[in-house]
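One structure coming up, written as structure tokens, with questions to follow.
A single protein chain has been omitted; all remaining protein chains appear in their positions.
The first chain written gets the first letter, and so on, giving A, B, C and D; residue counts start at 1 in each chain.
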Amino acid sequence: MNQQSPAAVPETAAAQDARHESARANGIHIAGLTKTYIGDEGRKVALHDVDIDIAEGDVYGVIGLSGAGKSTLVRCINGLESYDKGSVTVRGHEVGDLSKKQLRDLRRGIGMIFQSFNLMPSRTAAGNVELALLDSDLTAAQRATRVSRLLDLVGLKDKADSYPSELSGGQKQRVAIARALANNPKVLLSDEATSALDPSTTKSILKLLRRLHDDLGLTIVIITHQMSVIKQICNRVAVIDHGTITEEGRTFDVFANPRTPLTQAFVATTSSLGKIDDLIADKSPLIALHPGQVLLRMRYISQEVSEALVSHISRTFGIDANIIVGDIDVIDDAPLGGLVVILDGAADRIEAAIDYLRNRNIGIEVLTA
Amino acid sequence: MNQQSPAAVPETAAAQDARHESARANGIHIAGLTKTYIGDEGRKVALHDVDIDIAEGDVYGVIGLSGAGKSTLVRCINGLESYDKGSVTVRGHEVGDLSKKQLRDLRRGIGMIFQSFNLMPSRTAAGNVELALLDSDLTAAQRATRVSRLLDLVGLKDKADSYPSELSGGQKQRVAIARALANNPKVLLSDEATSALDPSTTKSILKLLRRLHDDLGLTIVIITHQMSVIKQICNRVAVIDHGTITEEGRTFDVFANPRTPLTQAFVATTSSLGKIDDLIADKSPLIALHPGQVLLRMRYISQEVSEALVSHISRTFGIDANIIVGDIDVIDDAPLGGLVVILDGAADRIEAAIDYLRNRNIGIEVLTA
Amino acid sequence: MTILNSWFPNVAARFPEFIDSIIQTLVMVLVSGLISFVLATLFAVLLTLTANDGLTPNRAVFNVLDKLVNLLRSIPFIILAAALVPVTRAIAGTAIGTRGAIFPLVVGITPFFTRQIQSALAGVDRGLIEAAESLGMSVPRIVRRVYLREAVPSIIRVSVIATVSLIGLTAVVGIVGGGGLGDFAIRYGYQRYMLDATYATIIVLVVLIGIIEFVGRQLVELTEH
Amino acid sequence: MTILNSWFPNVAARFPEFIDSIIQTLVMVLVSGLISFVLATLFAVLLTLTANDGLTPNRAVFNVLDKLVNLLRSIPFIILAAALVPVTRAIAGTAIGTRGAIFPLVVGITPFFTRQIQSALAGVDRGLIEAAESLGMSVPRIVRRVYLREAVPSIIRVSVIATVSLIGLTAVVGIVGGGGLGDFAIRYGYQRYMLDATYATIIVLVVLIGIIEFVGRQLVELTEH
Partner (left out) sequence: RSNRAKGTTVVTVGLVGDSDEEIWKTVQQVLDSENAGITIETKSFQDGICANRAQANGELDLTAFQHYAFLEQEISDNGYELSPIGETYICPLNLYSDKYTDVSQFQAGDQVAIPSNATNTGRALKVLDAAGLIQLADNTKENPTVDDIVANPSGIDIQLVDSPSIVNLLPDYAGGITNANFIVDAGRSVSDAVFQMNPDASDPALKPYVNIIVAQTSKKDDPTYQKVVDAYHSKAVADIITSSYDGTYVPAFSY
């Protein structure tokens, strides 16, 4: 047994909330935000009465179906999109009320990575990054140093002199990332910044963001379709559906206890635990049960559990637990996920084992193959 | 114990190879393919001596770092890109030798989803899909029916009359998918077709592709950065690095036994098993070992293992196995992945358990926290 | 009519002629505009397709067309119009009057129009052409369904520009007796120093061009998504 | 020189005048081209910024400029040139000669040039402007670093078109005492039926325009990535 409180380094929920309160003044606060597009085919409400609080230092994930309004949301944060109703305060300023000059100053502190990159075709990779630095106090030589450091960070040192048309999709995206970071922003808005990147590059970019966050207190808003990105880097996450926020909270909580069907579906896709349903539907031989066997899905649903559960029931109740699929990940320094196992043994022992697990605060579901 | 041969429905390697032989004539065969771009800054070898055999009915994944040459590779398959050397045969025709007319006929049988969508801005979603049908024998009414069926398949029924500029990134991508499928192609080339899609939509698109594959024998070439896509749908996968194929084989084999560091890194990112290294580096309290405890990584490395291993060692050797992270997925109907556990018990019993596991053909690695 | 009489006495004195010349201008612009639009589109498509990076590169066709366009653009219009008289007569039956003006106008504006449409076609994203190719579309169909169709807003924009230039040329064909507003302005305003004739002409032309630009803008808005 | 004498006897007879007129054309095109390029760029930028969907919408400025451009474009050039004589004299000190030709040429070509550059600027992807905005760039800097810079290839393309049109206009100001090749061709070729003068002029103009287009193409290739 290895019963430990994970509180030593990871924040408790209470501590996190406290920090939030103090950091709130410098964060991003969205209240009652409503935004309507007026197109050829009439009006399209892209955001409806959205409330979000992002504290300074948060790494805030935004997920949702394609077309839900995620891009629109972040575009409202740096004032690229005007809004019909509501309030968007960034670092203490109401974005909609700022003068042009003030808006410019605010934007200098906000890096943005666009979903479509928006690189300048006439400038090389280095030129695109340098663009962000032209209005700084740096000398040309200092700029050049900084640009090559940034390109190095995103792994594009050798592509400094290539034009966007000569870069692959992922290379373009990395230039966009370097540009967004060039100005040492306090806030980073990232719209699908890793969608065109291979897993290794994604990982290194996320590491980079994490480091910037840890070292410089960068506040990051990440739109992504990759649940793994959320799991790896976000401390909070919002789920947006048809322009409204349907779920919001600490990443662990949302992933552990998704409330809406949409979030449940999202979480399910991140974990192979959902795959068992497909196997059942396909009548896979892998889960063909012999008489007396029970197919069981166990989920960690609270942050405090970390035990040798399978060993324990195997020994205590004298049953076999064959792990069919497993997905136990570590989020916020606590294990999250679960296992699907086939229990084999005497019926009453199985019964007892299931009861034991229920008492250990494990989510238990008996599946029928 | 639940020892079963997974061969009942999933193909054995031998059976798959046999089918390949027969389907080879109708597949895609690339031999010695070399392609050089001549840009402003000189020559850039995008592909070098690439050999790939894709049999009819394969769902063939191509993965690789950003800029590795994946897009270039598929563009050579339907003749959008000319090549310097080598041979590309598609359904029995050498692409480079075809007359324009023949190339057109070939292309009608190949659907392509572009990394950058390439939707016609002047046409609605429906119009873009219909474009693919204009040269068919269908009447206008038949076309309309087919278009709305296709849009329905990709979940865009209500966006039929929207122009691309009014669609979100993922909606555009789905229109591109519908267009590529419109002509009932025999081969589908998909360049990052799900990169802009949320997990649920991705899942439904993959299901759709899978169904088309199963029902119509569609051959699919998928470029993707999402390992989960490869795992879910591809039976074979190639890894491309700096323009050369570094690894190729059945998906299970590649994921179970990645040979090159690049592939290993890719596979690691798909599985939380790699996360343990981060936890170790971070000195996470979750894996702080008490005296006598051993941190162990177990991997399923052959397709034939499916046993109640943890139960077995717990009972047989009287030790505790606390699962820290787990990732057991089902690929090609066999479990793939593994667990990281902390073994707790008498030193000799742990020793014996590890020996037992080694003999069961389980990849074993003792980690030092 | 009283304003006309007091502000534009010379125009009032030849009001039917003024109205006639407006109609002549409209006829000339409309007819030669339509003809040269068709020709320019044809040439622009040919140039686009046969260029080095086109769908059907053909150095010979491209060079001949390209040089011909340059040749015609380099000849001052007045010289061109005079040189074309025999051809005009053979084609239109007459070299004078509104009818005789059409052919030289077409020859005069088509090269310019061709270059404009060519650049509109060049604005069509290469990726769209590739998408059409990947659907197995034939070249003529790619031209119709992608090049021309996707360039519609740009083509409208350049057509407005070309039409305005064409109006400028109609003033010069006045020389061959083509009539029209420009001719009216030159004969009375320039050659006879009747300033009111010049002003009246300018007012009508401003309104005319305003209408053309307005219609163009509306069409662009309608066709651009 | 013998070919010149036998093929172009009339040109050979007035060879210094021919060379002079070439130089005059070059000077007129160069000087008025440069001036109007600067003005047209300025106006185009103003129009782009003050338009409804621009960075600093301003209905008043936009409308005044827009209407002014239309007004000037609607006046047949020969009338415009004649009407401008007093202003030209006030500005340039004389209304004749190459010097007196510059101002009317600038007034004549700038509106057209403005529209062309305006459409080149309209071709700059909205997303690029947004990217610059998101970097907190000021409007003048966005103009310089994004609008103008990203439009360079298009601006070169339209400049070639405008320059060729400008050469056409020089033929007209020639009539009003500007000299130049067009004037040479009209006086000898058109009015005195010396066909060889026309041909010689056309040859020189074709070569000139060919050079301009060639240089333009090279520049486009150099600046387009």
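In this text, a residue touches a chain if its C-beta (ideal position, glycine included) is under 8 Å from a C-beta of that chain, and two chains touch if they have at least 3 such contacts.
The shown structure was predicted, so the numbers you read here are calculated from the model rather than taken from an experiment.
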Among displayed chains, the one left out touches C, D
Of C:29, C:51 or C:95, the residue that touches the missing chain is C:95
Sole touch to the unshown chain from C:66, C:133, C:183 or C:213: residue C:183
Residue list for subunit C contacting the dropped chain reads 16-17, 82, 85, 89, 94-97, 174-177, 183, 186-188, 190-194
Logged for subunit D, residues touching the omitted partner chain are 13, 82, 85, 89, 94-96, 100, 175-177, 186-187, 190-193
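Everything that follows uses one rule, which is that only the chains that are shown with their structure count from here on.
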Expressed in whole Å, how far the mean CA point of subunit C lies from that of subunit D is 18
Subunit A to subunit C, mean C-alpha position gap in Å, rounds to 57
Shared-interface residues of subunit D (touching two or more other chains) are 225
Within subunit B, the set of residues that touch 2 or more other chains is 40, 116, 163, 166
Among line, ring, star, complete and other, the chain touch graph is ring
Residue set of subunit A touching subunit D in the complex reads 78, 80, 100, 103-110, 112, 114, 116, 118-123, 131-132, 134-135, 163-166, 179, 183
So, in the complex, the side of subunit D touching subunit C is made of residues 67, 70-71, 73-79, 82-83, 112, 115-116, 119, 123, 157-158, 161, 164-165, 167-168, 171-172, 182, 185-186, 189-190, 198, 201-202, 205-206, 208-210, 213
Note: in the complex, subunit A contacts subunit B through residues 1-2, 4, 6, 8-9, 37, 39-41, 44, 63-68, 71, 115-116, 159, 161-163, 166-171, 173-174, 192, 195-203, 225-228, 262, 265-266, 269-270, 272, 275, 279, 282, 284-286, 288, 290, 293, 306-312, 314-315, 318-330, 333-335, 337, 339, 342, 344
